[in-house]
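A single protein chain has been omitted; all remaining protein chains appear in their positions.
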Amino acid sequence: MDSTFSSAGAARTKTRAIVINALFITLTLVATMFINIKLPIMGNGGLIHLGNVPLFIAAFVYGKKTGAIAGAFGMALFDLLSGWTIWAPFTFVIVGAMGFTAGLISEKVPGKRIIVNTLAIAAALAIKVVGYYFAEVILYANWIQPFGSVPGNVLQVVIAGLIVLPLAGRLKKIAG
Amino acid sequence: HRLDPRAKLLFIFGFVIVVFLANNALSYGLLAVFTLVFIYLSKINVRFLLAGLKPVIWLIAFTFLLHIFLTREGDLLFEAGFLKVYEGGVRQGAFISLRFLLLIFVTSLLTLTTSPISITDGLESLLKPFKKLKLPVHELALMMSISLRFIPTLMDETDKIMKAQMARGADFSSGPIKERVKAVVPLLIPLFVSAFKRAEELAVAMEARGYKGGEGRTKYRLLHWQGRDTAALIILVVLAALLWWTRS
Amino acid sequence: MKESIISINRVHFRYPEQTEYALKDITFQVAKGEWLAIVGHNGSGKSTLAKMLNGLHYPQEGEVTICDFPLKDEFVWDIRRRLGMVFQNPDNQFVGTTVQDDVAFGLENNGVPHEVMVERVEKSLQRVGMLDFLNQEPHHLSGGQKQRVAIAGVIALQPDIILLDEATSMLDPRGREEVLQTVRQLKDEQDLTVISITHDLEEASRADRIIVLNKGSVYREGTPEEIFQMNEELVELGLDVPFPVKLSGVLRSQDFEIASNYLTEEELVRELWTSNFKK
Partner (left out) sequence: MDIQLQEVEYRYAAGTPFERLAIQDVSFAIPAGVFLAVVGHTGSGKSTIIQHLNALLQPTKGQVIIGDRVIAAGKKEKNLKSVRKKVGTVFQFPEHQLFEETVEKDICYGPVNFGVPEAEAKERARRLIGQVGLPEEVLQKSPFDLSGGQMRRVAIAGVLAMEPEVLVLDEPTAGLDPRGRKEIMEMFYTLHRERGLSTILVTHSMEDAALYADEMIIMHQGKVCKQGKPRELFSHPEELAAFGLSVPEVVRFQQSFEALSGITLEKTCLTIEELAEELARAKERG
């Protein structure tokens, strides 16, 4: 008897999905909080967090749902836990959308993986920049100040992209 | 604050919307007084609240200045070269900064008085009606609770792997950008590999313990909605009404 | 022999992508209230067997019956209710954010009403000696404590069988002792059947019976005394021999008179003294 087609097997797939999503939420949070790259540029120390890395990996390895969940819950949780509470609802929507879109493009668009994934990261980058711009327009009530966070947002996503692109294929293979 | 997490969530959510109603001195004053009363009632150590402000204090100051210089309304207060400060700008700047401050205070009240797991429980319960719309509320709540449980575990693991690679000569903090980006690979891959393995083992353990989805499950943690929870929401409604009345 | 609670009959199992059988023609019974140890080196098939007993794999040939339920899809959840498992890695089976939440997890899954749940969580934690840790988070517990919480989670469901799948292999000696002590106590208090899958001799020597697995087959079956007589043979199988047995061998080669292979230190000390010195 093949367990893949049994009801216990179906339950197992579901349980596994829950656990994978949960761990990617945690990974996104931990990477945002603790895994940083110091860039030898910029005055403020140039600390770039790597929270976008698990998010993209989730999207490329497990698809849009896991990508969306890891991003939305993981990063919003970071906001909640580290004093950026009021940003949390915006993050939930914006980063969730990033994960979803990246996963969707990676799943649906045909072509060479590396090109498709680059496209997916570019799309996510657009969502992040535009999303946070408008979120901060609401918070700061002006149109100029939000431009300040654009370079940081761009850099974070680009660096995460540079890390994830060469790894996605390998991790997919390891994850089975 | 010994309110039911659901009451807190609804209250904070409502409050955040209500804050945007204020638009003159009276309504902002009212909001500020209410917020101070909440802070007092929550018996939270004000020092924690102020400590939480640290990362955003410059943002608030910057917002204030920006509004001062950008708004050209009311009487001209003073002029220095091309900088012109108007009375309307000061008012606008003060209002927006205050709004910002209040939002941060109230939302951090939630995170300071409520554990993430209670927030999850509260959200699960509040979102129950959405189950009918096929929103997997139970699954999402379980995901949140598992992910919270694994935060310290994965932090520990990150630290261990980082040290193990440093012992093998990895360098996470020097060299050109390209090198630094490459340096995180020996950290990330083991971290993900171990997460895959954990997920597999945890899923097996959960099934062995009879987990088969949300159907027919009972809950160990119960939420108790009490009189004071209803009272809190009534206060919020009253506040909203007052604001509506005082706004110009 | 007492009434059997598990019966395994001519079971074969092979993983999808592999050519070798992980389990080959395995047959044995487990009696109610017995403590059975299944030993074998890594890769001998003991983990596959453990997974099968919990319905994580089904045999490709042969039958498995657990608590009168044949191992089939429709009975898997009944079987899991009656056979509780404690796994190797203490961290990867702790689901709840606190000790009490974790113990409650299995009860929640089985739809146990709230009042009963509260009572059972408390009682189970008390029985494994972890009641004081009710609200502790897992990362503040030692490995041994986590495993005791896992055991509490299992007994809260009032199972007939408890299966330890290398449950002590990642623990330090103190944690190992804690866990084994807890299991022994639970077994004495009620008619619990214990199966421990292990390569730890300490653990195996406490069993009523040992099954030695090698290359997916039952290699030998017997009481600890009988199994440990195998001495060198066990070493060849990648296993260890208890200290008194090892020492007896060396002593005999030095012309000491040691009548049989004793399993405990006291017996061997006495034998060594009475037959060799006290004359």
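When the chains are written out, they are named A, B and C in that same order, and each has its own residue count from 1.
What we mean here is this: a contact is a pair of C-beta atoms (placed from the backbone, for glycine too) under 8 Å apart; a residue touches a chain by one contact, two chains touch by 3 or more.
Here the structure is a predicted model, which means the values were calculated and not measured.
Novice: Sort through C:C67, C:V118, C:L134 or C:L251 and give me the one touching the missing partner chain.
Specialist: Missing-chain contact among the listed residues: C:L251.
Novice: Among B:L112, B:M155, B:V185 or B:L223, which residue is in contact with the omitted chain in the full complex?
Specialist: B:V185
Novice: Touching residues of chain C against the unshown chain: what are they?
Specialist: Spelled out for chain C, the touching residues are 41-43, 88, 142-143, 169-170, 172-175, 199, 201, 235, 238-240, 243-244, 246-247, 250-251, 253-256, 265-266, 268-270, 272-273, 276-278.
Novice: Which chain B residues would touch the chain omitted from the figure, given the whole complex?
Specialist: 157, 160-161, 163-171, 185-186, 189-190, 193-194
Operating definition for what follows: only the chains that are shown with their structure count from here on.
Novice: In whole angstrom, how far does the Cα centroid of chain A sit from the Cα centroid of chain B?
Specialist: 18
Novice: Among the residues of chain A, which are close enough to touch at least two other chains?
Specialist: Correct list: 8.
Novice: Counting only residues that touch at least two other chains, what does the list for chain B look like?
Specialist: Expected reply: 146, 148, 198, 202, 206-207, 211-212.
Novice: Going by the contact rule at the top, pick out the chain C residues touching chain B in the complex.
Specialist: The touching residues are 51, 54, 56, 77, 80-81, 84-85, 87, 89, 91-97, 100-101, 104-114, 117-118, 121, 137-139, 153-154, 157.
Novice: Along chain B, where are the residues that touch chain C in the complex?
Specialist: Of all residues in chain B, those touching chain C are 117, 145-146, 148-149, 152-153, 156, 197-198, 201-202, 204-212, 216-222.
Novice: So in the complex, the part of chain B that touches chain A is made up of which residues?
Specialist: So the residues of chain B touching chain A come out as 16, 52-56, 59, 62-63, 66-67, 70, 92, 96, 99-100, 103-104, 107-108, 110-111, 116, 119, 139-140, 142-144, 146-148, 150-151, 154-155, 158, 172-173, 176-177, 180-181, 184-185, 187-189, 191-193, 195-196, 198-200, 202-203, 206-207, 211-213.
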